[in-house]
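With one protein chain held back, the other chains of the complex are shown just where they sit.
A and B label the chains in the order they appear, each numbered from 1.
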Amino acid sequence: MFVQHTSASLVIQENADPAVLRDLSRFMAELVPESRPWEHDDEGPDDMPAHVRSVLTKTSEAIPITGGKLALGIWQGLYLWEHRAAPHTRRLVVHVAGE
Amino acid sequence: MFVQHTSASLVIQENADPAVLRDLSRFMAELVPESRPWEHDDEGPDDMPAHVRSVLTKTSEAIPITGGKLALGIWQGLYLWEHRAAPHTRRLVVHVAGE
Partner (left out) sequence: MFVQHTSASLVIQENADPAVLRDLSRFMAELVPESRPWEHDDEGPDDMPAHVRSVLTKTSEAIPITGGKLALGIWQGLYLWEHRAAPHTRRLVVHVAGE
């Protein structure tokens, strides 16, 4: 799975307790804050933080397939993580390989 | 190589000096501390930090094979990184593709 953007990313994380996603968002907002004096701010204060958050996570995730199904662990889910403040339309490329 | 968990991850790092792994552990323990007020703490104070550390590293690593061997660099080794405080049994999926 490949995301064709540099301000959104993919992440495999727990699919049960939504508090995990909230904690992740809060941690990332603090680690890569909008308040930093970013040089690149063409699209606003959330522009460059989104690029950094994308670098610290993943542009692609490779998931094995066994028995015709994604071989995810019981607690794993695949998320598209939007790093910009406003909603954006995002394009993914799904590549399936094998016999 | 794919790890079926969200609180352990894979990382390719130096396979020579064990001090590298100790430095990595100390850095990560400070960057994502247990002492933060995490909302998700069902399994204790090391629960949510393990998820964040997993997000900042990798759930899978793809390694090319040449001449029947992993084409790792001389100093590269593949590690399973346990992010929880106590030992856990972990499941990996190894997918080998090609002719």
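Everything that follows uses one rule, which is that contacts are C-beta pairs under 8 Å (C-beta built on N, C-alpha and C of every residue); 3 or more make two chains touch, one makes a residue touch a chain.
Predicted, not measured: the structure shown is a model, and the values here were computed from it.
List every residue of chain A that touches the chain not included in the displayed model.
2-6, 31-32, 36, 38-40, 42, 48, 51-52, 54-56, 58-60, 62, 91, 93, 95, 97
Tell me where the left-out chain touches chain B, residue by residue.
11-14, 17, 19-20, 22-24, 27, 31, 56-58, 61-64, 66, 71-76, 97-98
The criterion applied here is as follows: only the chains that are shown with their structure count from here on.
So how far apart, in whole Å, are chain A and chain B when each is placed at the average of its C-alpha atoms?
Going by mean C-alpha positions, chain A sits 18 Å from chain B.
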